[in-house]
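A single protein chain has been removed from this complex, and every other one stays in its place.
Coming up: subunit A.
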Amino acid sequence: MYAQLVETGVKRLKTEDEMSAQERDFQQRIDAEIKIEAKNWMPDAYRQTLIRQISQHAHSEIVGMLPEGNWVTRAPTLKRKLQLMAKIQDEAGHGLYLYSAMETLGADRDSEIAKLHSGKAKYSSIFNYPTLTWADVGAVGWLVDGAAIVNQVVLQRTSYGPYSRAMIRICKEESFHQRQGYEMLLTMMRHGTQVQKDMVQDAINRLWWPSLMMFGPSDEHSPNSAQSMAWKIKRQSNDELRQRFIDQTIPQLQVLGCSVPDPALQWNAERGHYDFGEIQWEEFYQVLKGNGPCNQERVATRRQAIEDGAWVRAAAVAHARKKHLKNVA
């Protein structure tokens, strides 16, 4: 999930009696699965929650380019290099659609990005982990994009029209990335040397738990979920999505011939799901607070890029103005 712990600003759900006529109409529309569009009336808290969620999602796409960018100059074959470049390009594109969807809500891209750089806005915790070997690039494609898809497939039905449509487009590309990531790992496991196989297992060992944390805190510690669910911004709970991800990923893991670092992982025939061990939530909250292994570097890199590029953007604006004046004259 690329958006975690999105604040709704709402402490408890309003009852129907407490709602204004406008709010009641709005909720009925949502209950009837009619999409909310940019020009429709919406409660301010709905609008602000969406801005936070979509911007967080967009920031994640952009920050998410950095751990991959760490390897794009070192991809080992032409095919892998082209795949990774195309993937990074898609992610920049996803960032663009998402910022555009966010702007339909009246938010401004530059000021939301400024919040990212000041540490006020969040992005997915997963991108604060380093990519240490080439196998991490495959594992990120498989696990991180895989987890993102589980969330985003559901978000295709989210109540806000522009966000839902962005998700439909993004999901198609993400599934492609996930298959590519998996295929990279499979190639290393089936045709690679022992050193490469160890590299794959090591990548999974390091990225497994952080991937599960992508779905956010467990439902009992997810204070904003009830309102987001009532508004159908969110459609399924964090724990349901996490379980689905685990259930679909473990068979793929078995095909790879790898394991996950969780001794409690076991198929539970009665539940029809995998049981799994306790997530280290302290680590998750530390990473969210900015104390993950790469938080400082990720934000600093983004801030630096925008600061270094200020003169370029200023030149583009100045040139466009000159050209406009020339055309008018």
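Here is the rule we go by: a contact is a pair of C-beta atoms (placed from the backbone, for glycine too) under 8 Å apart; a residue touches a chain by one contact, two chains touch by 3 or more; residues count from 1.
The criterion applied here is as follows: contacts and distances are computed from a predicted model.
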| item | value |
| --- | --- |
| Per UniProt record, name of the chain withheld from view ["FAD-binding oxidoreductase", "Phenylacetate-CoA oxygenase subunit PaaC", "Ribose transport system permease protein" or "Metalloprotease"] | "Phenylacetate-CoA oxygenase subunit PaaC" |
| Of A:Ala45, A:Val72, A:Leu132 or A:Ile279, the one touching the omitted chain in the full complex | A:Val72 |
| On subunit A, residues whose C-beta touches the chain left out of the figure | 62, 65-66, 68-69, 72-78, 80-82, 85-86, 88-89, 92-93, 95-96, 99, 134, 184, 187-188, 191-193, 195-196, 301-302, 304-306, 308-316, 318-320, 322 |
